[in-house]
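This structure is in structure tokens; I'll ask about it shortly.
For this depiction, one protein chain was excluded, whereas all remaining protein chains were kept in their positions.
Letters A, B and C mark the chains in the order given here, with residues in each chain numbered from 1 onward.
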Amino acid sequence: MVAVVNALDAARRIAPRMAARAGDYDRAGDFPVEDFADLRTAGLFGLMVPSALGGAGASFADYTAVAYELARGNGASALVFNMHASVTGALGALTEELADSLGLPDSALAARDKLLADAANGSWYGVAMSERGAGSRLSQLTTSYEVVDGGYHIKGAKTFCSGAGHADAYLVAARSVGDQSVVSQFLVPASSDGLQVEQTWDSLGMRATSSHDLHLDVTVPADRLLGGMEGLALVVAQLMPHWLIASYAAVYVGVAQAAIDAAVEHLNARKLTHLPAIRARVGRADAAVAAARLAVAEAGRRVDEEPGDPETNRSVWRAKLLAGTTAAEVAASMLEAAGTSATRRGHPLERLYRDARCGSLHPATSDVCADWLGIAALGGDPDHDGSAPRW
Amino acid sequence: MVAVVNALDAARRIAPRMAARAGDYDRAGDFPVEDFADLRTAGLFGLMVPSALGGAGASFADYTAVAYELARGNGASALVFNMHASVTGALGALTEELADSLGLPDSALAARDKLLADAANGSWYGVAMSERGAGSRLSQLTTSYEVVDGGYHIKGAKTFCSGAGHADAYLVAARSVGDQSVVSQFLVPASSDGLQVEQTWDSLGMRATSSHDLHLDVTVPADRLLGGMEGLALVVAQLMPHWLIASYAAVYVGVAQAAIDAAVEHLNARKLTHLPAIRARVGRADAAVAAARLAVAEAGRRVDEEPGDPETNRSVWRAKLLAGTTAAEVAASMLEAAGTSATRRGHPLERLYRDARCGSLHPATSDVCADWLGIAALGGDPDHDGSAPRW
Amino acid sequence: MVAVVNALDAARRIAPRMAARAGDYDRAGDFPVEDFADLRTAGLFGLMVPSALGGAGASFADYTAVAYELARGNGASALVFNMHASVTGALGALTEELADSLGLPDSALAARDKLLADAANGSWYGVAMSERGAGSRLSQLTTSYEVVDGGYHIKGAKTFCSGAGHADAYLVAARSVGDQSVVSQFLVPASSDGLQVEQTWDSLGMRATSSHDLHLDVTVPADRLLGGMEGLALVVAQLMPHWLIASYAAVYVGVAQAAIDAAVEHLNARKLTHLPAIRARVGRADAAVAAARLAVAEAGRRVDEEPGDPETNRSVWRAKLLAGTTAAEVAASMLEAAGTSATRRGHPLERLYRDARCGSLHPATSDVCADWLGIAALGGDPDHDGSAPRW
Partner (left out) sequence: MVAVVNALDAARRIAPRMAARAGDYDRAGDFPVEDFADLRTAGLFGLMVPSALGGAGASFADYTAVAYELARGNGASALVFNMHASVTGALGALTEELADSLGLPDSALAARDKLLADAANGSWYGVAMSERGAGSRLSQLTTSYEVVDGGYHIKGAKTFCSGAGHADAYLVAARSVGDQSVVSQFLVPASSDGLQVEQTWDSLGMRATSSHDLHLDVTVPADRLLGGMEGLALVVAQLMPHWLIASYAAVYVGVAQAAIDAAVEHLNARKLTHLPAIRARVGRADAAVAAARLAVAEAGRRVDEEPGDPETNRSVWRAKLLAGTTAAEVAASMLEAAGTSATRRGHPLERLYRDARCGSLHPATSDVCADWLGIAALGGDPDHDGSAPRW
């Protein structure tokens, strides 16, 4: 068990080790197994697990602070950790009260406790949501499931499954064969027969996330249906948009800060700190990253205090928009400040420039966030008035 | 006497009335006397006065929140109020403990208490610091003073004196005739013989601040020497940089938000809210202003907790940089979103576009803040390594 | 008669005189009568008039070069001159060949020649196209006309009529009472009974254009129907989009260059040219303005060589977009480079900052141009696929 304050300390302690290894994992496109070993040892898989179940009982704001520190070490590792935090955070939010109001069976909470306790003991979970063609839109999934003896049979293919091949289980969204309108979520053990990883991930940035494709033709026990009730997936998405959007934001602010860190080190080593154009770049980057970080902290605070509130959602979209655009702009400017020698592979800025571009592209994209924020500021309803969003 | 919470409520209550009058004051370039009557009635002149002396005992963070609300009404009024808040805030920070450590005479605190109690009772103070040629650099002042019977005789000319002709007294910085290295500050009563306002203020934006020139050939009583000791001006500037820099920031975030407010009203009235390009502009503006506002709040928090700390100063420079650049960019974009009809004089956006450009130009300018932030991030010392700053 | 080369020389010669007067006209919001006297004396009203009719026979590219120089002097005067150049340029483009293909009556060319010869002799024409509510969309006009004894009776109200009260005649678009689908254009003499100027123009920028409202209840002789045939207005708009869009572009590039000119003079006078941040601002502005100027010249060249070609239209939209955004950004940056003292009314940068913001707002706005350019680049048809344009 780890306290929140210890979790933050642990993240800060691990981050430099992650940073030292980040270049090699990026180059090889390999999963950062050593980072995850460090995270396990530090007890960070239990970050979002209630303390009663052996975890740190962290709030969403706590999570963003930890994610920022980890991302300052290695953005790819932080991004995979974010998936685990999402799953455990969402499970942790499934309180008795909520279970009652949703009419969940008693077994649901017991199953939940088991999964969370496992996490506190060192298991971690990935997310297998997106599909080719459908993206992350739950409404367009083609992966299906049906009730069978001994549980549920799930069949389909997922893409962008971070940590594929390394997680202990995967959160899988699937559509009922019997009723197309019912979308449910399962936590599929990695050891399931018929679960296969196809190594498709080979990307510009965030290369070490192993966000491969996952092919599923598996049967899982009944207690692996999350919430113990079919059809909860869309409810959860509505209730917890922060885990689908803002959790990325903390990671990309960390990446942006890492770009400043790397530039500062480079420029000092090269004795280029006296050049005014370089100082102006670093100064403006410093202010931009600080502002984005505050926006993420504010979103975290609001999510904890008033989850689902319209103003909370706006703070979440702001955090996502600012983190994504800031990371890309700051990394590009820091590389320009550092100069050609920082473009050699192996230089942290070479990697960070690629990693940083990815933030705006995660759903909801920066353009979509800007549209939603504009609608809300103009008095409209982003849920209904948005111009064709991509998810 | 007004409590802080009431002060914020009062500011929010007054702001719409200020907004309704802002166009006329701007057009005429007249001082917003009605706004200041409202501020007096609401007890806001006592905002920074310790509660023991009849004030609200507000912190710097409290001030930034109030200033933001007032600026959302009328940026020019908020800017003048900022000067009064600076004087009373600095006086309020002159605690017994600080007075001891500086070796100030006992009379200094009594004089201070008198000035603060007057403020709580409805007096307000302007600042006459800048001079033509010298700008706001204390080191280059030419206004001089000498000891005479009955106090001090001060002679010189000041510029950019906001509220000139309307304040009850002016904070005047002057150099000792006897020792050029000694710069002192006096609170010169507006009723002093030999004090003359020259109506020079006629500016692009913030037109209602009446930031005219002030000509001084006056004698003030001894108790009008602030701190009761000569030579404190530079010490104070070192101790309280937030009043010289960050206090502007809150005002300009309010101006930026006012530009969004005006655009939202205009676009709804014109039924243009469905246009995607407009929504994107409003959405990005919303995120930018929110971030700048958080940066100002963060600077306020730090100033209260660790005044003078290097990290506090960095947060102050960030707030100033972000507020200045955000206000100018947001107002320009909102005017573009609203279209030609919003450029007619009398439309709030026409005024706000002009007001908003001024933030980056106040000392320390955005370019200077970027330089200082860059130096600090690179491990240098902004006090010594800065490229020729303009103040 | 003036040759094109002389016209350019004349514009360069007049521009500094215009610049010297620009501040006063701007402040008063008065029409620049001295500028127009200079333009008349220099023969520039005949710029677009074929040489056979006593003019300079300038091409559209020639026009853009002249307009740039005039705008470097006073953008407001150049903007009004642009209206006259549009009218005479469009008339000049009405060749015998085009008249034949449109089946125009012989009298049309004679009437045309008369109007152009008058221009070469010192008359100039304004444009009264826009209406409140309809903007510049011909399809939504409410001003109407009907055939009466002795010509046409026109009734309605126009807005944004640059040079109102000063032009010798106004190009007025009106809808036939008999057939709502027929929109025709008339050149209404300023001396017509029933023509009345309402002084409504009081704007952020371009204040000296006197773009007042025009109320019409007039009868004009038959030969004042342009083209001698009803229903040509939309045809002309289709044929000559450059006069509705790109002619503004040249003006705003001139305004942007004027902002650099003013900043350079200010910074040299203040001995601030050594500051790196200022040099970077001026250098980037210099490159941006040069690029926008080249884009305008390219549009001019294409318009002359392949008017109406899709690629020509794209170059026109690019010129408009680049000129509008560059002017606003450059003026804002130059004001920031020059500092607070340049915000005093009367300083050229104070005016240019306001003038420069207007370019993006003229139709087609920058956002609309970006949309059209995007559609065209993506292989679509901007005429049919555009998201709700504002004109």
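The definition used in the following text is that a contact is a pair of C-beta atoms (placed from the backbone, for glycine too) under 8 Å apart; a residue touches a chain by one contact, two chains touch by 3 or more.
Treat the numbers as computed from the prediction; the structure is a model and nothing was measured.
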Touching residue (missing chain; options C:V220, C:A295 or C:A332): C:A295
Contact with the hidden chain (one of A:D9, A:D113, A:E336 or A:D385): A:E336
Absent-chain interface as seen on chain B, which is shown: 276-277, 280
Residues in chain C touching the chain absent from view: 260, 264, 267-268, 273-274, 276, 278-288, 290-292, 294-295, 297-298, 314-315, 317-318, 321-322, 367, 369-380, 385, 387
Interface with the unshown chain - residue positions in chain A: 160, 202-205, 272, 274-278, 328, 332, 335-336, 339-340, 343-346, 350, 353-354, 357-358, 360-362, 365-368, 370-371, 387-388, 390
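Here, only the chains that are shown with their structure count from here on.
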Closest chain to the centre of mass proxy, which here is the mean CA position: B
Approximate Å spacing (C-alpha centroids) for the pair chain A, chain C: 53
Interchain centroid distance [CA atoms averaged], chain B/chain C, Å: 42
Multi-partner residues of chain C (at least 2 other chains): 276-277
